[in-house]
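Missing here is one protein chain; the remaining ones are kept as they sit in the complex.
Going by the order they are written in, the chains are A, B and C; count residues from 1 in each one.
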Amino acid sequence: MNTARELDATWADAPGWRGWIATVDHKRIGRRYLVTAFVFFIMGGILALVMRTQLAYPNGHVVGPDRYNQLFSMHGSSMMFLFAVPVMEAVAVYIVPLMCGTRNIAFPRLNAFSYWIYLFGGIMIYAAFFLNVGPETGWFSYVPLAGPQFSPGKRTDFWAQMITFTEVAALAVAIELIVTILKMRAPGMTLARMPLFLWSMLVTSFMVVFAMPAVMLASSFLIMDRLVGTHYYNAAEGGDPLLWQHLFWFFGHPEVYIIFLPALGMVSSITQTFARRPVFGRLALVVSLVATGFLAFGLWVHHMFATGLPRMGNSFYTAASMMIALPSGVQIFCWMVTLGTGRPKFSTPLLFVIGFFITFVLGGLTGVMQASVPLDLQLHDTYFVVAHFHYVLIGGSVFPLFGAFFYWFPKFTGKALNETAGKWTFWLFFTGFNVTFFPMHIAGLQGMPRRVYTYPGDMGWGLWNLMSTAGSYLIAISMLVFIVNVVRTLRSRETAAENPWDAPDLEWAAASPPAKYNFAAVPVVTSDTPLWTERDALGALSGLRDDRPEVLITSAVEAAPQIRWGMPSPSVWPLVTALGLTVMFVWSIFTPWGIVWGAIPFAIGATVWFWPKRSQPGLESES
Amino acid sequence: MAACIALTLGGCEREKRDFTGPQPPGGPAPPLVGLQPGTPSPVPPDPRGARYENNAYHIGQGQNLFRWMNCNGCHANGGGDAGPALMDGEWRYGGDIDHIYASIDQGRPNGMPSFRGKIPPEQIWQLAAYVRSLSGNIRKDAVPSRSEGMSATPPLTRRESEPPKGGDPAPNQEPQR
Amino acid sequence: MRPAIFSAILLLAGCRGRQNALDFASDQSSAIGDVWHLMLVVCGVMYLLMMLLLGWAIWRALKARAASHDARTAAPGVDRKWRAALAAWSALIVLGLFVLAGGSFLVDRRLARGEDPNALQVRITASEWWWQVEYLDPAPSHTIVTANELHLPVDRPTHVELRSNDVIHSFWVPNLNGKTDLIPGRSNFQTLTPRRTGRWRGQCAEFCGLEHARMAMDVTVHDAAGFAEWQAAQRALAKAPDTPRRTEGQHVFMTSTCASCHTIAGTDASGKVGPDLTHLASRHSLAAGALPLDAKTLAAWISQPHAEKPGTNMPATDLPPDRLGALVDYLMSLR
Partner (left out) sequence: MRQGAGRVARALLLVAGASFMPVLAQEAGVQEKGEWPMPAHDLASTRYSPLDEITAANAGKLKVAFTFSTGVDRGQEAAPIVVDSTMYIVSPYPNIVYALDLTREGAPVKWSFRPQPDAAAQGVACCDVVNRGAVVAGGKLFFNTLDGQTIALDVATGKQAWRTKLGDINRGETMTMAPLVVKDKVLVGNSGGEFGVRGWLTALDTATGKLVWRAYSTGPDKDVLIGPSFKPFYASDKGKDLGMTTWPPEAWKTGGGSVWGWISYDPESNLVFYGTANPGPWNAEQRPGDNKWTAGIFARDVDTGEARWFYQFSPHDLYDYDAINENVLVDLPIDGTTRKVIVRPERNGYVYVIDRASGEVLSADPFSPVNSTLGIDLETGRPRYNPDKQPRMGKVVRDICPTAPGAKDWNPSAWSPDTGLLYIPHANLCMDWESMQANYIAGTPYVGAEVRMYAGPGGHRGVLTAWDPVRRRIAWEIKEDLPVWSGTVVTRGGVVFYGTMDGWFKAVDAKDGKPLWKFKTGSGIIGQPVSYRGPDGHQYVAVLSGVGGWAGAIVAGNLDPRDGTAAKGMVNATTDLKQKTQPGGTLYVFALP
């Protein structure tokens, strides 16, 4: 088995911290992404707890208005930009190459660079928050409140720059995923046989590519308005506050589907594995995914029904917003039939999927309610909306994410999480979630607006807010149980089988945790559930060199092998480039010259990063 | 990174939203001229000046008050009208924050009304801080770049600072008898 | 089981309330109520079906698990049957969406009916954290300016023009109509046709800064006579001080910082930065619905506004107790 030892040497990182900062292995970077995103999730959760404590009783004095505004702005921003999108991309960075049957993700150095940029963005905004320079105008910062006159100081500038950081990271990962999924699938894995998780990540990545530029443009306009006095959003001089809203929500709504579609991929994988049968209506699911991807770009104005846009225009967006219920309905139906006609085993991942069904469908239906213009005029910007988007975001994405975490934990670490602790986590989370967010529907209908740091006592909202606060503590407890479970599992020595759930997808063909090169030989696929149909007779394709890191490039549709491609070696320069870009971004918050002088460290880092390697060992001797 | 940390650390003071209770009126106005007989005894500036001058919230309130209290009626957006220009370096009655506070509070002989008792001291400090920013004498990260109205002057954030120097004290020499 | 709880709680929660979207008191809010009920029923039914399907799937799973053979079953021939069910299910969803979309359009058209010539014309201008309300009149000398309060005649449409002095706010009186944003640089419009007299409360619904939570508005719907009487009272100038203490109070108002921002029609004070105080005592609340209107609260509000509404633009005013008492006495006399 000298090829294994040979491959191991070729794909190995340098030992110790030097290897840690220079690695381009998608598994190490994926793990880092997951841990960092989870830390931001916990910090966002703590912020939510403080908010709920302030709102537990009318006229609360836990925090003043200024602190509360920073709290809800940080909670929203860190959940949406620092947790939701990055965690989904983290799972994809880890699982997609394995599921495709290839040895590493495309553009691995870009992958390292995207992690560092994401990390530095998160550190910057939390450093600002602890220095009382945190954002204070909400996660979508409407102008002119976020404009130069009504948001003094640098708070909103740091927020806008944090968006630039996280969007650069998200765009980078999206490009990597698109190329990996389309060009590096195992031979035989035609588009028809591609697992649904890969489909959902493909559609999500395309949505990221088309949605993120809108918000980067909007946040750059905002920074220029605040830094050098341009007039993009100055209503008096011909700019328009609604320009911000259009640009932001054109990104905003696809953003929430970018968070939601990977979860659908996870639900498909988990349902298929635990129902013990190939998923029902595979084509319908794929078409629904793609339909959701397109529809997401056509309905952003339903966030702006109250701004006085022409009523005819609003009606089109009512129709578009309602249409999106169709693909979701079809998907839910297919999964339920898969469950009903299979032999499901109710372990934790499937429990989270069941939780997903119950909460997401409720959230989806309240969403359909808000698609109607007249009804939305009563519900918009009230706690009804807060309830709705927590139902679709936590119900729709975080539940499947936790399910996937329990499902793929053996693949990440080689150890399975404790089932009873898992069930405790689920039931605490599910109950806490509903106790927190269901009363918000009622508070919203009773006239409680969003983002209020306190409320009068005689409005009848006290009971619902108290229930919400109690529920939020329940969720906190479930998170503690989950963390304890993970820590104890990591410390324990007994390991799990390579494919504990007997799952059909290719990632389970590799070891758990997979070797640095994932697959000694490139697997060949003949069906959409490879490990179920050709369990031991999994074909293998030899011919990749093992004395330099190589991957097989295959055609987009048929996944027919095309060329062998040398992968870049580990390098510390993506980190240096990311540091250079961070200096440029933070510096340009304070002076426009920061862009000019900051570009120098970035340019140096990028040049060395892309410097072509002269001597390719043994390449010349290639025929 | 060290530079960024230092910058943000310095930011705490800039960002504090301190909502104060009623403020006692400003102390005795500092002397107008540096010329003192005998050995010069410098008068320490009022400590509150620095608190308002470096705080973005107070400068923002000063920007609103500059229009609400009709200062822009005589001084426009710093360029001047019936009143003198405030965005250049020429200050007849002193250009640091204590002197500007005294000018607003006491009024000046050639037409500056006295706003004592008509604008509370806290707001006079805020106005004085904003007026200081018109001539670029305030840190650029605490100053609003523009207002939401007509674009009148180059942005406050891009204004090179003109340290105050004396203006011609007698604007309108009374011709000799 | 889930939808039953859903509607039960709503009823339990009670549809009565001063600021409640389900306590319909006008044409507009009851029209929106119709859409709400349609949505509740259709979505409730769809949710019920989904949960039944889920229940069936779990029940089947438990039964199959009992049969305990763990083979990975190939796709059974039964899929063809389910494909037909999928088509039916999609058709049902499309039908449901058509019903909802149609209902929503019809109500939207009802709400967007044209301009009513005899409508009362009101202009509301939002500022950072209070409302200026002007009752316009073809004869300009009959215009009324007040703050943080809306008085409407019952059974008569009111055409509200919405403007903003600074940031984006949102005018929302749930019992009367949906919300409409007030955006600087443009005018938005809304029509209210109250059908019940009584008192309601509206609140700013678009985050607008530090005191967004304390930017409320008292809404009172009068019958025709009551409204005419209120209008006449508002058109009158401020009452002259009738006691020496109130005269001294007025003197304090005119000579201290108050007159720079506030207006009392009939005196020299006509500052436009703060709310109009001509008929302050006739209002139900103080500081945009944040405080009850009584002498003690008014005194505390004048000397320490940041204690109650941190971040408000009202400055703290340093007045000795006797002059403050006289001022409060004068202001409370301005019915």
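As a working rule, a contact is a pair of C-beta atoms (placed from the backbone, for glycine too) under 8 Å apart; a residue touches a chain by one contact, two chains touch by 3 or more.
Given the structure is predicted, the values throughout are model-derived calculations rather than measurements.
Participant: List the neighbours, among the chains on screen, of the chain that has been left out.
Facilitator: So, spelled out: the chain left out of view touches A, B, C.
Participant: One chain isn't shown here. Among B:77, B:123, B:137 or B:157, which residue touches it?
Facilitator: Counting the whole complex, the residue in contact with the absent chain is B:77.
Participant: Please identify which residue in C:261, C:298, C:314 or C:327 touches the non-displayed chain.
Facilitator: C:261
Participant: Return the single residue from C:103, C:184, C:241 or C:275 that touches the missing chain.
Facilitator: Residue touching the chain left out of view: C:184.
Participant: Which residue from A:12, A:63 or A:236 sits in contact with the chain not drawn here?
Facilitator: A:236
Participant: Using the document's contact rule, name the residues of chain B that touch the chain not shown here.
Facilitator: 67-70, 72-74, 76-85, 87-88, 90, 107, 109-113, 118, 149-154, 172-176
Participant: For chain A, which positions touch the chain that isn't shown here?
Facilitator: Within chain A, the residues that touch the unshown chain are 235-238.
Participant: Identify the residues of chain C touching the omitted chain, counting contacts across the whole complex.
Facilitator: For chain C, the residues touching the absent chain are 136, 139-143, 145, 163-165, 184-185, 235, 237, 259-261, 263, 265-266, 268, 270-273.
The rule is short, and it goes like this: only the chains that are shown with their structure count from here on.
Participant: Using the stated contact rule, I'd like to know whether B-C or A-B comes out ahead in C-beta pair count.
Facilitator: So, comparing the two chain pairs, more contacts are at A-B.
Participant: When the C-alpha atoms of chain A and chain C are each averaged to a single point, how far apart are the two points in Å?
Facilitator: Spacing between the chain centres: roughly 36 Å.
Participant: Residue numbers in chain C touching 2 or more other chains?
Facilitator: 166, 184, 210, 310-311
Participant: Mind pulling the chain B residues that touch 2 or more other chains?
Facilitator: Those would be 17, 64, 148.
Participant: Would you pull the chain C residues touching chain A in the complex into a rising list?
Facilitator: 2, 9-10, 13-14, 17-22, 29, 31-32, 35-36, 39, 43, 46-47, 50-51, 53-54, 56-58, 60-61, 64-65, 67, 69-76, 78-79, 82-83, 85-86, 89-90, 93-94, 97, 100-101, 103-105, 107-108, 111-112, 128, 162, 166-168, 170, 172, 174, 177-181, 183-186, 188-189, 201, 203-214, 310-311
Participant: Help me check something: in the complex, which residues belonging to chain A touch chain C?
Facilitator: 64-66, 69, 137-138, 142, 144-145, 149-150, 235-236, 240-242, 275-278, 280-281, 284, 306-308, 311, 314-315, 318-319, 322-323, 325-326, 329-330, 332-334, 336-337, 339-346, 354, 357-358, 361-362, 365-366, 368-369, 371-382, 438, 442, 445-447, 449-455, 459-460, 502, 504, 532
Participant: Which of the residues in chain A come into contact with chain B in the complex?
Facilitator: Interface residues on chain A, with respect to chain B: 66, 124, 127-128, 131-133, 144, 147-150, 152-155, 225-229, 231, 234-237, 579, 582-583, 586-587, 590-591.
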